[in-house]
Structures are given as structure tokens and as C-alpha cells.
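Every protein chain of the complex appears in place save one, which is left out.
This part shows chain A:
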Amino acid sequence: MSSIKKSVSKLFLATIGMFLFGFALVPIYDVFCEITGLNGKVTGPTFSEYEDIGNREIKITFTTTNNNGMPWFFDSDRSQMKVKTGEQNLMSYVFTNTTEKPMIAQAIPSVSPGKGAQYFHKTECFCFEQQYLEPGESISIPLKFVIDPDLPADISSLALGYTLFDITKDQMTKQASN
């Protein structure tokens, strides 16, 4: 009988272990994305300064998208610019709450091609920050970034896309459950 008990407890532990492994996949996936630039995932603000400003010119395209049902006005000052690698650059984005009620939004960035994501350093940004706006309120937020001079030679242009999500409801649920 004890050999059966031993088998069962081992298998039960394996089950629990695999359930936890399912959740462990979440951070593993994030780390994996960061290393490989999978999905064009970018990290939050990082400070980086380069002594040598390269002479390579990179074309940056800025795109903004409103997620399904998000009524705000959201756009960048310019849709394209040419920058030198290693140079500090500035771009600003306008957010306007066009509705009659206060709302919370969040913009999620993505860099394309994904391989270039890890060379796109933002020194100041609004990524992963929640934005609260009163009805009709408008705000302009700057984005400072540097393109790493180590950017692979076969990449001559990068696109930075932001998608704006309405997270008002989620924030409400979170507060309610707290």
C-alpha cells in the first residue's frame, strides 16, 4: 500500500508544480520578450547617453491607434522624423478627453521591427502610466528617446506605435475589489 501512497503523493505534487509552472510562464514570457524583442515589447524609461553621436540616419515613424471603443483624441506632433543614432530626441503626444465623463487611459507602446525594440531607448515617456483626464481636458506629454548606435545595420527605419486603451472600468473594479 505504501508504494501506492508514494506514487500518488509524487503525482499530486507534480500536478501542483505544473499549475504553478503555468503562472511562472507569465514572467518567463516577459523576460523572453525583453531579450528577443518579441512583439516589439519595450521597457520603461531608461537613462542612456552616448558619447559618440553616430552619423547613421534612422527614419522613425510614429503611429497612434485608439483601441476598440476608445473615444479620446490621441496623436503625436509629427508622424515622421529622421534622427541620428546616439542623439537625444523629443516628440510630444496630445491626449484629449472628448467625452462628457472623466476617464482613465493607458497607452501601450510597441516597436516594429521587433528586432529593433531593444535599441529604442526611451529616457522619458508615459509608457505604462495611467492618464486621468476630466471631461474636455487636454494634455500634451513629451517623449524623449535615443536610438542605440549598436542598432543592427540592416535596420534603417523604426516604427513606434502607441495604442490607447480605456481602462476606466478596470480601475473601478480594482478599487472595488480593494
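Following the convention adopted for this analysis, a contact is a pair of C-beta atoms (placed from the backbone, for glycine too) under 8 Å apart; a residue touches a chain by one contact, two chains touch by 3 or more; residues count from 1.
Methods note: contacts and distances are computed from a predicted model.
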(message) I want to check something: the complex is missing a chain, and I'd like its UniProt protein name from "Amino acid/amide ABC transporter membrane protein 2 (HAAT family)", "Cytochrome c oxidase subunit 1", "Permease" or "Electron transfer flavoprotein small subunit".
(response) "Cytochrome c oxidase subunit 1"
(message) With the missing chain put back, one of A:M18, A:I53 or A:L90 would touch it. Which one?
(response) A:M18
(request) Have a look at A:N67, A:T98 or A:T123 and name the one touching the chain we're not showing. (result) A:N67
(request) Give the residue, chosen from A:K84, A:K115 or A:K144, that touches the chain omitted from the document. (result) A:K115
(message) For chain A, which positions touch the chain that isn't shown here?
(response) 1, 3-4, 7-8, 11-12, 14-23, 25-26, 29, 33, 36-39, 41, 67, 106, 108, 114-115, 128, 163, 165-167, 170-171, 173-174, 177
